[in-house]
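As you look at this complex, bear in mind that one protein chain is not there, while each of the others sits in place.
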Amino acid sequence: MQTSDTGHSVTRRTVLASALAGAVGLAAAGCARGTQTRPAPGDVVSLFNDNPTWAPGYAAAGKALHQLVGYRLSARASPDTSSYQQIVRMSAQTDSTTDLIKWWNGYRLQDIARSGILQDVSSAWNLAARNGWSNDKELRDSFSYQGKQYGVPLYKSYWAVFYNKPLFAKLKLDVPTDWDEFRRVVAALKAKRITPIASGGATTFESLTWFQQLVNGLDHQFYLDLTAGKASYTDPVCRQAMKLWIELFAAGAFSAPDFNTATVPAQFAQGKMAMHLYGSWNTGAYLSNGVKDANLGLFLLPPPPGGNNSVVVESGVLSVSKKAHKLGAARKVADAWLDPSVQRAWTDFLKDTSADPGVVPKVGAITELAATVRQQKPTQAIRYWEASPPVLIEGNVQDLSAFMINPTAANASRTLSSMQRRADKEWKVWRS
Amino acid sequence: MALVTTTEKLPVATRSGADQPRRGFRWRRALWVGGFLLPAVALIVVLLVVPFLVTAYRSLFDDNGVSSRFIGLANYVALFTDPDFGRSLLNTVFWVIGTLVLPVLLGLLIAVLTNSVRWGSVARTVVVIPYALSGSATALLWTFLLQSDGAINQTLASIGLGGLQQEWLLHWPLNTVVMILATTWQATGASMILFLVGLQTIPPETLEAAKLDGATGFRLFWSIIVPQLRPMTIVVVGMSIVNSLKTFDIVWLLTRGGPGTASETLALTMYRETFTLSRYGYGAAVSVVLTIVVLAASWLYLRRQATQR
Partner (left out) sequence: MASRIVRNVLVVLVSVVWLVPTWLVVVNAFTPSAQYTGSPRWWFASADIATNIRTAFSTAGVGQGMLNTLIYAALGAAIAVLISALAGFAVTVMPVKRPAIWFWGIYIGTVLPLQTFLSPLFTGYAKTGLYDTQYGMLLIYVAMTIPFAFFVNRNFLMTVPRELAEAAQLDGANWLRMFVRVHLPLARSALLATFVFQFTWIWNDLLFGITLSLSPNVRPVMATLADLSGSYGTAGPPVILAGALVASIPTVLLFFVFQRFFVNSLRLTS
């Protein structure tokens, strides 16, 4: 630049120059690299998940792990599930991958296991079976691809009905033990102008809740066949399930379909809502949003007429990345994950059931649920979300959402046909 | 470029070819122009255009994000035969029309109106605040208002208009319409500001002269102000076309494109295919089509503009 003859442009030049200097300074500072992507200290294994609120739980589990195998956990989180999944896929083959990855079981696990980015951790399951921590064949199958396991269970949740104990007591209602009792409970609540059941899903995955519950409750084997692509969505069991669902809609059992699940605890606390069929992992959300431990209960929904005792199970997955910087350490962590001391520390935070039936956190609702499961020994079905190829599920869940807006018999039949058309197409793609 | 210290006189910009400048001079001129243009062009090519070309290439593959297989144009064939694609395109057209009519027009009117009222600056601040609010607050706010048990329905019920209650976000095309209104609330402030910038470029003499000629009110607005605002109008309309074609955030936050795929726009279809369904190749094909649509629309609108100096 030329030498200036006026003070005016000198100041402007000074401003420009200092801005430039600032930019250079920032670039040269070198402190700009993320603390969590710098190489971790020797005894730290990194873990990537989609839930920032679990950080204290991982820290507690890490402490227990440190005593067992000498490694702690350092958790990183992406707050949005779809962006999380995408980052895992994108980073799996780069230097930016973490040692451990949280994932989903069933077909979602197969989907990434078959592209070869995960480490075989079958040894962890063998060890857990040998030590009597967990020997659950149905669960193990849902972690398998071509006979090998590609993750260990982060938790094992049951889909059961949260219920509002004070409200049940006030209206002198008992936990229903069969379908008729359940309908009577719904009717009694409705008569008192209380929303019987919270049920969102108009724009979320939650629209699968009642579909999976009713199909699996009517005929567990059929549910397994259906989700394995061996039965049709237009078969009588599905039609019957839709009919029951429509009956519940007609009886005024449900909240508005665009109900926001995050507000259920507040509605419970104020006695405006009585029940919520959901994953037991939601217990913590109730307890931290104003519902007292003693006021929250969980029961398994009785099967519809002609049905069987079966429960939907959901399990998060802890996988080891094949490109992990500390592959050996990560495998040791996976092996020790189901150790009761680790599970106790973890589930005390999570307030949910563990894959080890011997570990139950000291929470009323969960204790109640664990006792029911021990007593009834229901068959287990994998949650619909993970039970078929992801593309098929995502599309069908959207169909179910659209159905919830307009729950009529004609729409049910259209919805089932559309789901079957998608199944025909996507199973072909999956198997090719 | 700060090193170039020339005091040589530069010729007035003339239409090229009128007189041949010396070679060294042309070389130096190219250097100057390059120095001014290079930072912008380089950043855009490296960080935006190259990634897009990568995506365009990817659209020729069957790609799950981890492994891929070449399939030629099959993704495009699948896209154009997908019934959802038509709906998505239609919604996108709604968005373009809606945001051209509402935020742009309202922005212009409010800019001019508030300019002539004493406490106009207060009103302007009120209109601009939503633009400055963060997305997470606006998303929550509109869920508050529009949910079936939300504020609008509660208010309607409490003033005895319960019959007007609606499931605002659950039925097409109502959901698209209310989301366009929500966007209007947020985006009008931006176009208003741009129009205000434009109003400043109108020479006061022009307005005075027009007033002397007896032009007032609507006639002044229509025959003097609007034509004078043309350069800024082009910016506002141009950006509005582009942004509405790429509409994503508010729909994603309020309905996730649902129920079903009823309120999806092209950008949401792309996002769903790519990131929810992990069909990276197919999603890339949608994004190429979307880009072509946006580019074509912008070109139609700006083609004469772009060559102006």
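Letters A and B mark the chains in the order given here, with residues in each chain numbered from 1 onward.
As a convention for this text, a residue touches a chain if its C-beta (ideal position, glycine included) is under 8 Å from a C-beta of that chain, and two chains touch if they have at least 3 such contacts.
Every value quoted in this text rests on a predicted model; they were computed, and no experiment measured them.
For the chain missing from the display, the contacting residue among A:234, A:289, A:341 or A:417 is A:289, taking the whole complex into account.
Touching the omitted chain from subunit B are residues 1-2, 4, 6-14, 16, 29, 32-33, 36-37, 39-41, 43-52, 54-55, 58, 65, 110, 113-117, 119-137, 139-142, 144-145, 149-151, 154, 185, 188-190, 193-194, 196-197, 199-204, 207, 217, 231-232, 234-235, 238-239, 242, 246, 248, 266-267, 270-271, 274-275, 280, 284, 287, 290-291, 294-295, 298-299, 302, 306-309.
Against the chain not displayed here, subunit A makes contact via residues 1-2, 9, 12, 19, 22-23, 26-27, 31-37, 50-54, 76-81, 83, 86-87, 90-91, 94-96, 260, 262-264, 266-267, 270, 272, 284-285, 288-290.
Please note the rule applied: only the chains that are shown with their structure count from here on.
Interface residues of subunit B, counted against subunit A in their complex, comprise 2, 5, 7, 64-67, 143, 147-149, 167, 169-171, 254-262, 271-272, 274-279. Contact residues on subunit A toward subunit B in their complex (touch as defined above): 1-2, 82-83, 85-86, 89-90, 92-93, 111-112, 115-117, 202-204, 255-260, 390-391, 394, 398-399, 401-402, 404-405.
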